[in-house]
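Have a look at this one.
As you look at this complex, bear in mind that one protein chain is not there, while each of the others sits in place.
Chain IDs A and B follow the sequence of writing; residue 1 opens each chain.
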Amino acid sequence: MTSGPGLAGAERPAPPASPSSDGGRRRWRVRRSPRTTPRSTLTRGAGLGLGLAMTWFSLLVLLPLAAIVATAGENGVSRYLDVLRNDQTWAAVTLTVGQAALVTIVNVVVGTVIAWVLVRDAFPGKALLNVVIDIPFALPTIVAGLVLLSLYGPKSPLGVDWAFTRYAVFLALAFVTLPFVVRTVQPVLEELDADVEEAAASLGAGRATILRRIVLPALTPAITAGAALSFARAISEYGSLVLLSGNKPFATEVVSVRVLTFIENGNQASAAALASVMLAVALAVIVLLDVVQRRVARRG
Amino acid sequence: MSIEVRGLNKSFGDFVALSDVNVSLPTGQLTALLGPSGGGKSTLLRIIAGLDTADSGSVTIEGVEATHLPPQKRNVGFVFQHYAVFKHMTVAKNVAFGLEIRKRPKAEIAEKVDELLRLVHLSQFAHRLPAQLSGGQRQRMALARALAVEPSVLLLDEPFGALDAKVRKELRDWLRRLHDEVHVTTVFVTHDQEEALEVADEIVVINEGRVEQVGAPDTLYDEPANDFVMGFLGEITRLGDVLLRPHDIAVSTAAVPDALAGRVTRVLRVGFEVRVSVETPQGETLVVMTRTHARSLGLDVDAAVWLRPEPGATTVPAAGSSLVR
Partner (left out) sequence: MASRPTTPSRPTTWLLRVIAIGYVFLLVAWPVGLLVQRTFSNGLGNLTDALGDPQVVSSLQLTGVIAVSATLINLVFGVTVSMLLVRYEFPGKRALSALIDLPLSVSPVVVGLALVLAYNTRDGVLGPVVQGVGLQIIFSTPGMVMATCFVALPLVVREVVPVLTEIGDDQEQAARSLGANGPQTFWRITLPSIKWAVAYGVVLSLARAVGEFGAVKVVSSNVANRSQTATLLVEAKYQNFQQDTAYATAFLLILVGIAALVVVALLRPSNEK
């Protein structure tokens, strides 16, 4: 073995005189993901930070949410189910889920169209459209209700009065969820390579085929994420409905309003029972988003 | 010895990055850690700098036991492949950073920054932001920044890896000249054998987490410890049961004793050299020769030739090797 001046050790199990015997060792090892097991790399300061952050997070979020679940289960399964089986509650649930689903479908279609127009079209005023999209996020929900009342309420210049009807519920939900699909699809559409579409075109694909086979599949994860966010938001909406929908039982009362009524009547157990169902939906959406994101990340 | 590494082991999950590595690097030398990507050389450098921690083993820098010292207490300069410039600071501020951290007097800092920027030829860019510099200029700035704190060792992780070929060559020469001027113990990581052979006083070849060989560039080239080192430092081919360099083969057009008979299958001219593929009973052998030599032999496809190692050629046994095509 040729040994340089600085080589102190580098002992090897097999003498290099017979390279055939260690031929197996020379095979390239496959580089696995460096961190397969959760392993802490926290320094002392970071550990302290994590402790404080987790304490605050627990006090603010985890413990109160756990209190809901505990209160909901306090009186046993049958009372829990009774709350959900109550006719008025059930009407609120079907209305909320139905309108939220409807709004989500509209968002998937119109939101994708808006994102497309913002990315691929060019016309004067596009920048303004881009800013207006964010207004629903920037406005307080109670103001959103008031704003919608001005066009669709009693003194409407359109001559319609949808206040206190199901249309009002739809409008409110559509307003507050408008940006979700647009803002998740837009960046993905922006980053879609023109090459891919050109490659498809050079292979003989027509416009419709490219849209269906190339563009839409690339957008699907973003559309799914946007739809999930907008469904979750619609299910849980409260503020924009207060002034607009009238909260009429069996007609325009949504789940959030029902929960608030329970709270105001001092019926915390029922409020918690219904709230726990909404929490479960929220958690399901979080899990769905996590799965979608991981799938996208894997695809790279 | 400036850096002493003893019995170093490091794994990421079930991937072994370093396995029982022992290296001693003398003061004032320019050393290259050479090896294929993923072979552990960057990990070794980062452990020396304290940016990664070893699972076991020890690191001593200038006689100080440094194994458990955080990076900011080791007094090493580190230069990153992607420059790691502080984007929000001007060039001068970048270079001054380490001195400001050490709370040196303002005048001293200004003087030192000035001197270093002159050394790396960036004086006229002192007040620019790094975004306005080219890749090569950024890396020179990063070097000045690392040198500002007068480190006991300077560590460079693939310093020219992100630059294009021409700038890389320039900076390589420049690093060699800079080292001759500054004389700080320098270790750089590279996967480019040409870079290592050209710049380094000494090369440590690392593969699959192990040190394969340590030596001066000529030693490694002429006396490789094994087929891996030989294959990594230059082209090799197989002749019978030995491995050797394709230009170390003597070709004759008439039978000679101890030579292997074969038939030319392909003749390819690349610039001034000619690459001849010869089919022998024991497999294909590649021979490289000058154009004049090939012409004088009159080699053509299907010609019968006899091959044997040139006298004094470096050879290693070929059995079991998977490195030759």
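Keep this in mind: contacts are C-beta pairs under 8 Å (C-beta built on N, C-alpha and C of every residue); 3 or more make two chains touch, one makes a residue touch a chain.
Keep in mind it's a predicted model, so treat the numbers as computed, not measured.
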Touch list for chain A against the chain that is not drawn: 35, 38-43, 45-46, 49-50, 52-54, 56-57, 59-65, 67-68, 70-71, 110, 113-114, 116-118, 120-123, 125, 129, 131-143, 146-148, 150-152, 157, 171, 174-175, 178, 194, 197-198, 200-201, 205, 207, 210-211, 215, 229, 232-233, 235-239, 242-243, 255-257, 259-260, 263, 268, 271-272, 275, 278-279, 281-283, 285-287, 289-290
Absent-chain interface as seen on chain B, which is shown: 49-51, 70-78, 80, 82-88, 97-98, 101-102, 142, 145-146, 148-149
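In this section, only the chains that are shown with their structure count from here on.
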Chain centre separation in whole Å, for chain B relative to chain A (CA means): 48
